[in-house]
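Here the structure comes first, spelled out in structure tokens, and everything after it is commentary.
Only one protein chain is missing; all other protein chains are in place.
Now for chain A:
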Amino acid sequence: MPRWLSLPAALGAAFLVLPVIAIVARVDWADFGTLITSEASRQALWLSLRTSTISTLLCILLGTPMAMVLARTSFPGQGVLRSLVLLPLVLPPVVGGLALLYTFGRRGLLGEELEALGIHVAFSTAAVVMAQTFVAMPFLVVSLEGALRTAGQRYDVVAASLGAGPTTVFRRVTLPLVLPGLVSGAVLAFARSLGEFGATITFAGSLQGVTRTLPLEIYQQRETDVDAAVALSLVLVVVAVIVIGFARQGRSVL
């Protein structure tokens, strides 16, 4: 590597790390405990963890089959389908939220049908989960599809020649082989869900205890109580660091 590359690299690192240091420096440590244990804060944190966990599980349940279809089959229009699946990755989250609203909202595409079934999703906790799943799914699909392509099908072929049917091969060979890819995809999806803001506030609103997740709470507090907003931001940073550490640990064990 040419030595001069170290300079822009250091600049880039500083650009990424300095803001985190700034947050830590700005924290009002004397009142930190009270700030993050207020009723609103605890509700927001708990809601964030719950919804992010559920949306990550949904991403795994729906994203794994999608990654398999994209990696292991070929059909006309597959390229277009892949681009569409990845759309939420580049779409502004607010637009995603609007799109969800016009699909599942009361006057949306499926609104009347859902209404008839007595289901109201918009502005509920379910809407938070849907918004998070919408924006986080591509992370899991991309990560897992890559892992599946890298793993190839040689082991699958051997397993089949030993008499294992497609489901057994998938369960006992394919999935274990791409587990690191699945874990890192799930971690990315969880982190993305945890930070979700735009789609959530558009599709689910900001109702304390119901749809106001941690990022929404921080945004809310920023207007009225800056110290609380900063303290909660630090909580989010810590949770993110723990998640990344967890993921690295998990991958090195595998």
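Miscellaneous remarks
The rule is simple: contacts are C-beta pairs under 8 Å (C-beta built on N, C-alpha and C of every residue); 3 or more make two chains touch, one makes a residue touch a chain; residues count from 1.
One rule holds in what follows: contacts and distances are computed from a predicted model.
Only one chain is not pictured, and the protein name UniProt records for it, out of "ATP-binding cassette domain-containing protein", "Tryptophan synthase alpha chain", "Carbon-phosphorus lyase complex subunit PhnI" or "4Fe-4S dicluster domain-containing protein", is "ATP-binding cassette domain-containing protein". Listed residues A:165, A:209 or A:245: the one in touch with the omitted chain is A:165.
Among the residues A:173, A:186 or A:199, only A:173 touches the chain that is left out of the figure.
Residues of chain A that touch the chain left out of view are 154-155, 157-166, 168-169, 172-173, 176-177, 179.
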